[in-house]
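This structure is in structure tokens; I'll ask about it shortly.
Of the protein chains in this complex, one is absent; all others appear in place.
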Amino acid sequence: MTNHRNRYPARRKFLKQSAALSAGAATLAAPAVVLGQRPAAIKVGVLHPVTGALAVSGVPCREGALMAIEDINAAGGIKSMGGARLEAVLGDAQSQPQVGASEVEKMNEAGVAAIVGAYASSICLATTQAAARHGIAHIVDVGVADQIVERGLKNTFRFGPGYRTVTQVAMHNLHVLNTLAGKPAKTAMIVHEESLFGTGTANLLAKELPTYGFEVKEIVKHANPTRDFNNIVLRIKAVNPDIVIPANYYNEYALLVRTMRQQKVAPMAIYSVLGGAASNYRFVKEFPDAANGIIDVNHWFNPRDKRVPALRKRVESKGGFFVYEFFMNYTAMWLLADALERAKSAKREDIIAALESSTFANHIMPYGPTKFVNGQNQGARPLMTQVLRSDIKVIVPQEFREADPVFPWKA
Amino acid sequence: MLELSILWPSIANGLATGAIYALVALGLTLIYGVLHIINFAHGAALMVALYGVQLLFTRFGVDPYAAIVVLVPAMFGFGYVLQRFVIARASHGKDENILLVTLGIAIVLENLALVLFTADTRTIETRWSLATIDIAGAFIAVPKAVAFVGALAAAAILLALMARTDLGRAIRALARQRHGAKLVGIDVEHVFAMSFGIGLACLGAAACFLLPAYYVNPTVGNGFVLVAFTIVVLGGMGSFAGALVGGLLIGVVESVSGLYLGESLGQIGIFVIFLLVLMFRPTGLFGSKA
Partner (left out) sequence: MSSALRVAAPIAAFAALFALAPLAVASDAWLNFIVLALFGALMAQSWNVLAGFGGQFSFGHAVFFGTGAYAMAVLQVRFGVNAWVALPVALASGAAVGVFIGALTFRYGLRGSYFALATLAFAEIFRILANTFQFTGAGAGLQIPLTKSPATLQFDARAGYLYVALAFVVAGLAVAGWLKHSRFGAWLQAVRDNEEAAQALGVDVYRIKLGAIAISGATMAAAGAFYVQYLHYIDPALAYGPHYSVEALVGALVGGVGTVWGPVVGAFALHLLSDLTRNAFGDVPGVNLMIYGALLVLIVMFAPRGLAGLLAALAARLRGSK
């Protein structure tokens, strides 16, 4: 197992470095009053659940945001504001909505200009509301529940897609894939986790699949955590669907897929929608046999963007994996930087206005130019990937295709 | 919709899963039976043991079953020290304080793991991790079948320990009559600590059997605590046979109700059984205390 210890020293060093830099900059600037003062750092709230049940996702979220800040500052900061640097104000939502909301209050008092976070939908609901109270722009990094952007809050901006979009794209893509292969698949079975994300996704899938000609033979709901998937796999065996559609978190996803392999259950495709481990480099590395062939429709970066390989390498050299938690936050921070550039001000209302009219296109996601309507980025979309030869490749849509899909999958 | 073809595999799998639950519950029932404390740190201790197995495998290439030899004594020592020098000292013997202390210990252990190992889930892959054995049509994962045998063996060893050794007699005496035991010269503190140590040693064994079929992360223990408590009460607090039978029973109930009611709603089967037992046979299946 890779040593994860060296992840933290890099970050602590970063914070100490930035403190030293700003201190150094301050002393340099003091006698340089003739040349013009160094602008004050712009404080940005970085709020994620880095302890508790969601820590496994919250930590890479935070790291993505921090690496972006590091890169933005290294590239000269916010040039339209005299090279002002971004300064992170860290918050831990402790995997609970009320703690997240409390951290927002603290960030407000610390004078943050904007907040990026808070990963989980239930936490985002609370944090965006709390931020709205103080007119602080809140960029939602992941939080896929559609309610987040449907409450009419002016300060909430979600750069990535919500689960309605993801599910619709997933259905459409499945239809495309199936049609191209001669329509071999007719039946499906959904296995989902029982909370907001899984239930919402499953409901949408159950509604959409029949319209594309698929029969949903069974929907199985399971708890978080589930200690054993044998029963569910037995059911899959008995129902014998052409496609199994899982929508759950990493641990359960991994257990399900391992158990399927153990019980020699091999459908035409394991087709995930926002699959917990399906497009996760860590999972592919640890279970190459079980992971091979799995298709996922999930948050993914633009595979044609030249900056990605270097970024991915930096993350992996620190012992991490280039997971969606990381690059969603990385991009969200750059979105904010772009808004600051255009706003030419760190005032909260200016930032909100700048985000509202944002056309940010210079990012690593496959969204094209940004356009927010009611806080939702219209261009946001997931990509369809498949695990092929122990690597994750984009298969749909055509414009980002890296490899031809293998459907149905032959074990 | 009784699919007989999957009813037997479901039961067989339930027994195998139940065996792991039983291993976890064995330690808990001893701790409760003797010390009368509800050990909130039991799940966290299981997590510690699981990390132990994982590290031994990845750093030193020790097979998880071989690791039993290391883990059982290590967890015993850990438990002894914890009870003698932390729990006993901090709680001054009061029940409600013990609750808080074990809760505090659980929080410390869980977050220590988070700091040391991060929240990432870790698994181990051995040659036989994915292998199954065919038991009359049910494909049971090899690690689970081994766990079943292991649970039986562990229960047998514990019963023998209680019945045949001086320590066992002292523990039983202490469980029944705390003051009387002191009067006959039993070193109460020592025996309490030994009991707690044995309780955690069971977790060491449980972890060796569990990890090949499961995973470890800082919060993994939480998923077992509730079930373990249920089994302890169901089987009768302080009864090893009860923990074993209770564990197997709960495993089967969980599996079969999952089959009929769906995995999510099926979890309710465990708690309904639990309440029914409490109401109609509060001492549990094998409990002796009224």
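By letter and in written order, the chains are A and B; residue numbering begins at 1 in each of them.
To be clear about the criterion, a residue touches a chain if its C-beta (ideal position, glycine included) is under 8 Å from a C-beta of that chain, and two chains touch if they have at least 3 such contacts.
These numbers were taken from a predicted model, which means no experiment stands behind them.
Visitor: As a test of the contact rule: which chains in view would the missing one touch?
Guide: A, B
Visitor: Of B:H92, B:R127 or B:H179, which residue touches the hidden chain?
Guide: B:H92
Visitor: Which candidate, A:N73, A:Q129, A:S358 or A:N377, sits in contact with the chain we can't see?
Guide: A:Q129
Visitor: Which residue from B:I11, B:L55, B:V81 or B:L103 sits in contact with the chain not drawn here?
Guide: Counting the whole complex, the residue in contact with the absent chain is B:L103.
Visitor: Using the document's contact rule, name the residues of chain B that touch the chain not shown here.
Guide: Within chain B, the residues that touch the unshown chain are 32, 36, 38, 86, 89-92, 94, 96-97, 99-101, 103-108, 110-115, 119, 218, 226, 229-230, 233, 237, 264-265, 267-268, 271-272, 274-275, 278-280, 282.
Visitor: For chain A, which residues touch the unseen chain?
Guide: Residues touching the hidden chain, for chain A, are 8, 11-12, 15, 50-51, 55, 58-59, 90-92, 94, 96-98, 101-102, 105-106, 108-109, 122, 125-126, 129, 133-134, 145, 147, 151-153, 193-196, 198-200, 221.
Please note the rule applied: only the chains that are shown with their structure count from here on.
Visitor: Tell me, which parts of chain B touch chain A in their complex?
Guide: The touching residues are 3, 5-6, 9-10, 13, 17, 58, 111, 114, 117-123, 125, 130-132, 139, 141, 214-215, 217-220, 222-224, 255, 258-259, 262-265, 267.
Visitor: How about chain A: which of its residues touch chain B in the complex?
Guide: Chain A residues touching chain B: 1, 4, 7, 51-53, 55-56, 58-59, 194, 220-223, 225-228, 230-232, 234-235, 237-238, 250-251, 254-255, 258-259, 261-264, 282, 286-287.
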